[in-house]
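Just one protein chain is left out here, and the rest sit where they should.
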C-alpha cells in the first residue's frame, strides 16, 4: 500500500449516510476525503453551514470549513462514494462513471443494472470483474440494502456448506434506516410500523443477485433460492434484527451450523482490509441474544451476530440475525468495498 | 338475564392481570366483584394497601377498602376469575374446582389438562361441554396465551372457509405482556429482545387444541396444522403485532379472504355478550396498518385487526395481525368466556 | 341552546391540530363541521386524499368525502377554527375577521395583538369583551401555547387566593406538541432535547397577558409576576409535565393550596359547557403523580393534574403540573373557547 492516501469525494455529503461516511472515514489509513458534494441548495456553502450534523462524533474543523461542491463530474478525486438520494442518484452516478470516475454507491438505482456488481465483500468479491465490462471509462459498484447485508453475511457460510433452498425473513428495523429526519417520533414511540416502502421487494430480490454466479458474459445468473420477506420498523436507533428461517439443501446439525458461522472468513479477512471484522459472523450463545443495543457494535459495527438457532417445524432451522444498519449496512459496507477494490488493484495505484 | 348481578371473586387480585380484571369489571352489566383474594403477603390488608395500582383508571373506593382474602375455597362468590401466578395457580385452581367453584383462568397451568377447555368464545364455544366431564363438582376453563388469542381469532374464518395446512408467525409483543414490574426498561429502550420464555411453545401448541374437535369422550382431538412461531419483545406498551404466513387447503383470492374476515361473526356476537366486539376481526386497508398504538383499542380492545394481506412466495399469503394483549389477550378475553358461560347457562342461574 | 347545531369550518384541516379538531368535534352537541379548508396544495381534493390521517379514531365517511376548500373568506360557516401554520395564519385569520367571521385560533400570530384576547376559559373569560373593540366586523380570539395552558389552569386558584410573585417552570414536553411529522425519531429515542424553538419566550410572556386585567380601553394591563421558563422535549407521545416553583404574595399552608386546587371551578363549569371538565384542576396524592401516560386523559384530556406539592428552599412551594397538550393544550382548549362564546352570546344565535 502506498504511503500517500487515496483522495475520495462524497456525493450527497449532507444527508445522514453522507455524514456517516465522513464520521467513518476520519483517520482511515488508506482514504482521505478531499471533496464534499451535495445538491444545488448546499453547493457553494461551507459544509458546516450546509449540514445539520446529527452524528455523535464532532465534525472535524478541516471538513467543516470545506466549500460544498456540485455533484458534477469535475471533481479532483477519482474515487467517489455516493450517498445520493434515489431521486437523483441514477443520472448523477452514470455521469460520473462515464467521465471516468469510480463510483461506489449506497443508492439503490443501479443495483440491478446487469453490468453492475451488487457487492458484499465477504460474499461475492469475484463479481468485481463485472466492472471491466460496463462500457464506462469509470465504473459503478453498488452496496445492497441495509437489511440485506447482515442477512447475506450470515447466510454465506450456510449456503457454501449446506445450500439453501428456501428463506423466510421477518425484520425489525431501526429508525436510522429511514435517514434523517426520517421516521417521525409520533409514528414509532409505543408503536411498530409493519411496513417499509420497497424494502420487502429488495430483500426478496437482492440476495439472488449477490449469491448468483458470474457467467461468461460477465453478467450474474441469479441464485435460485425462494425468498419471502416481511419488514417492520421498530423503536430502535441502530441495528436491524431479523428472524430467519431456512430450508437447507443438505442436512446439517446445529453444531455444524454454529461452526461454519464462527469459522467463516473470506477475502477481506485474508487481505486484512482495515474495515474488515476479524470474524464477519459471530454466533452468540444464550437464548436472549442477539440484541441490537447490546450487539450492534460487534466488530466495530461491521460483523453480523447470529443467535437462537433452533429446529423449525416448517423449515429446517430458525435463528436470529443482527447487524448494524448504518455501519455494515450502509457507509461502512461501502467503504469495505472500496478497500477491497483498492487491495485488488481496481482503483489504479 | 336476571336483574341481580352475579358475584365474582378475583384470585391474584394484586398483580397486573388482577388489576386489569378490576378495571374492566367496573360497571359490568352482569358481574360484580364481591371478593379479592391474593397471596398470604397481601391477605388481611386493605386492597389499596396491598396493591401497587398501575392501571390508568383510578381505583374505586369500594374496592380499595375491601380486605384482601386468602386464595382458599371459602369464598362466597361461586365464580372466580384466576389471575394467579403460574407458580401457584395449578393447585389453587384445582382446590377451588373440587370445592364446587367455577374457575375461569388466565393462567397457563391447566390449559392442557385433557378435560379442560382452552377457550376463545368466537372460536370454540362448543368445547365448553367438556366441563361437564371434568370430575370436579365445580369446573376449570382456561384462556389461552395473549399472543395466541388475536391470532386464532384472525385465523378462525380462514380455517372455516379455506382450511390452513401450515402457519408461520413472528411476533413483536408489548411489554405489558410481561406483567409488572416485568420487562426492565434497560432491556427494551432502544432494543428488541428476540426471546420470551415459553412463548413459542405455547403458540405452536395452543392453536391445535383450540381448533381441535371434541370427540365422543369429550376430549379434544387436536387440529393437524403445522405451526412455527418466533416471539420477540419490542418497545410497545400494549398490543401484540404478528407477521403471519399461511398455506391454505383450498385456494382463496385476496378479496375472499378480506370478505371472510370482515363478515366474521360467532356465538358471542349472536348472543350480544357485553364484551363481544361487533366485529371480532376487522381488515384495515392501507399498507401501514395495523399498528399497535393506532389500532389496539378497536372494539374496546376486544377485536383483532388484520392488514397488509399479500401473496407470499413461500406460503400462500402473508398478513399482519394485531390485538390488545391485556384486554382481549388476558382479562377481557377471560371475562368474555364468563359471559358466554352465563348466557349459555353454565353458571347456574 | 337551539336544537340546530352551529356550523363551523376548520382552517388548516389537514395538519395534526386540524385532525384533532375533527376527532374532537365528532358528535359535538353544539357544533358541526360543515367545511374543511387547507392550503392550495390540498384544496380541490377529497379530504381523505389530501390528509395523512394520524389520529387513532377512524376518519368518518362524511368528512372523508368532503372536498377541501381554500382558506379564503368565502366559507358558509361563520365560525372558523384555525389550525393554520404560523407562516400563513397571520394574514388569513385577519382576512376572515375583516370579512365578518369569528376566528378562534390555535396559532400564535395574533396572541399579542392588543385587541385580541388570549383565552383560557376558566381563567380570563372576562377578556372576551375585547372582541367588541377589535375593529373587525368579525373577531379573532386566540388560544395560548400548549405548555402555557395547563400551567395557568393550575396557577389560577393559587393567584386568586394567595397571589404569585415569582414563577419558575421547567417543562418536559411531549412530541405531539411538535406536530406531524414534527420531532424526528432519531432525535428523541434514548434522548432529551433541551430546547424547543420560541417556547420559553411564550411561557414567560403569555401568562402575564392571561392573568392581566382589562382596562377601560378594553386592553389588557399585564400581570406583574416574574417568570422564568426552561423547555425540554422528552420521549412521551402526549402530555406536558412541568416542574413548577412559586413565591406567593400571602402565606399558604400545603393543605390550603390543595384545597383551592380541588375546589377550583369557574364559568365553564357553572355554564356546564360540553368540554368543561367537572374539576379543571385535580390534586393527585402519592409521591409519583402526576405522570403523562397515567393522568393525561383526566377529565377527557381537559383537566390539569397537580402533584408532589412540597416546600421549596428557594421559593415557597414546588409542585408538578401535567396536562394533555393536544386536547386541553390545543384543539380541545380552542373548542372550549367556542363553547364559552356560544353560551355567552358572542356567536350570535
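Note that the chains are named A, B and C in the order they appear, and that numbering of residues resets to 1 at the start of each chain.
The working rule: a residue touches a chain if its C-beta (ideal position, glycine included) is under 8 Å from a C-beta of that chain, and two chains touch if they have at least 3 such contacts.
If you're wondering where the values come from, they're calculated on a predicted model, not measured in any experiment.
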Omitted chain - touching chains that are shown | A, B, C
Hidden-chain contact residue, picked from the options C:134, C:245 or C:279 = C:245
Quick one: say which of C:43, C:59, C:99 or C:170 touches the chain that got left out.
-> C:170
Touch with the missing chain holds, among C:152, C:237, C:260 or C:282, for C:237
Contact with the hidden chain (one of B:112, B:180 or B:218) | B:180
On chain B, what residues meet the omitted chain?
-> 16, 54, 175-176, 178, 180-190, 235-237
Absent-chain interface residues of chain A come out as 56, 189-190, 237, 293-295, 297
Identify the residues of chain C touching the omitted chain, counting contacts across the whole complex.
-> 166, 168, 170, 172, 189-195, 204, 226-228, 230, 232, 234-237, 241, 243, 245, 287-294, 307-308, 312-315, 318, 320
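We adopt the following convention: only the chains that are shown with their structure count from here on.
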Determine the centre-to-centre distance between chain A and chain C, using the mean Cα coordinates as centres, and give it in whole Å.
-> 47
Centre to centre, by mean C-alpha position, how many angstrom separate chain B and chain C?
-> 40
On chain B, where are the residues touching two or more other chains?
-> 189-190, 237, 293-294
